[in-house]
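The complex appears here minus one protein chain, its other protein chains still in place.
Then we have subunit A:
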Amino acid sequence: MKNQSVTNNIDWICIIIYSALVLMGWLNIYSSSLASMDGTSEKQLIFIALTIPLIFIVLSVDGKFYEKYASIIFGISLLTLAGLFVFGKTIAGQRCWYGFGSFTIQPSEFAKAATALALAKYLSDTQINLKEVNRQIQALAIVFLPVLLILPQPDPGSALIYSVFIIVLYREGLPSWYVWTGFITILLFVLTLILEPQYVILIALTTLIIVHFKSRLSDRNILLSGILFALMSGFVLSVNYVFENIFKQHHRDRFNILLGKTVDLKGIGYNTNQSEIAIGSGGWLGKGFLEGTQTKGGFVPEQHTDYIFTTVGEEWGFVGSLVVITLFVGLFLRIIYLAERQKTKFSRVYGYCVAGILFIHFFVNIAMVAGIFPTIGVPLPFFSYGGSGLWGFTILLFIFIKMDANKVNEW
């Protein structure tokens, strides 16, 4: 069975959803850039066309290649990130790109796939037990190395993506308190911004007391509860301090808009307000393809990149938005389903990473556009304009499709 074609055994459900998303993405880019006539949609068409040879290359490579060379791919990826500090091109204050004439490449878009490969490779060793603290540190180091290189660019959006690897590690045995800590931290953070710190501390205390008395007698530990309470109180109090003293004004503004504390619709609140208006004006069925008045008027900034979902909302309405969200959710669940049935730990972990990475992009992007998440630059996978993003996500996904296609032949 050596002379199989590249399309043998590939998961057509993933491919169809992928193709549908890319096509819909392009239609919306076409619509949102129609007024400006700067060749945006034509360029994106070229990017899309170029994914076809890219996919063939990814699928042609031997399935074992990715596992074998995962560490090297990761290493190269780290080097390209580090190289930005020297050779990077600065656009809008962010040093995230390599420039080749008018063409730019964003290495952080490819680093996600590389990190996923490295993590999968590390965990595939059967000796690895994530219950051990040493192993936990090593696994987290793989995740945080690229974050350390991306944060100072500065690109907080891309860095945020890497938090999803915690969930992957949890699936592979990371103690649950990591997830709980992350969850409670985020909860406390948001609550502190909305309420006064003393109320949040009161809520935390009440919850702890309830948990304490609800748990079995043997599990009760006054000391642990006390320490937890002290930590939470300290965190809540320091959030206020960090928010007021360490955050820059534009960071504060982004949170304040979200919490409804600042209403400056012409200044910092403009993006969010305009994207809410665009989505909100769509109604049930939307205004129809190329009929979006907000879209046509060019009111939403960056509409073809991070705000592409506003076009979906305005022109295709709630039904269209629902279709897009359903397609995404379907893709994620399909990938997870495929990952769970992988025979090797390597491909299972990698598949999990793919689902996680795509999901967190999807959620952060649409949540931001719909005004329930701070403004942060994260593209919508397969939808947003940009070659690096599209190719990065395509490679990420198709490496997994290749692994999945390969599994049958491994015996």
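What we mean here is this: contacts are C-beta pairs under 8 Å (C-beta built on N, C-alpha and C of every residue); 3 or more make two chains touch, one makes a residue touch a chain; residues count from 1.
In the analysis below, contacts and distances are computed from a predicted model.
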Under which of the names "RsbT co-antagonist protein RsbRA", "2-oxoisovalerate dehydrogenase subunit alpha", "Penicillin-binding protein 2" or "ABC transporter permease subunit" is the non-displayed chain listed in UniProt? "Penicillin-binding protein 2"
Determine which one of A:Tyr307, A:Phe328 or A:Phe382 touches the chain that has been left out. A:Phe328
Tell me which residue among A:Gly25, A:Gly88 or A:Gly313 touches the hidden chain in the full complex. A:Gly313
Per the touch rule stated above, subunit A touches the missing chain via residues 167-168, 170-171, 173, 179, 265, 273-274, 276-277, 279-284, 287, 290-294, 296-297, 299, 313, 317-318, 321-322, 325, 328-329, 332-333, 336, 340, 352, 355-356, 359, 363, 366-367, 370-372
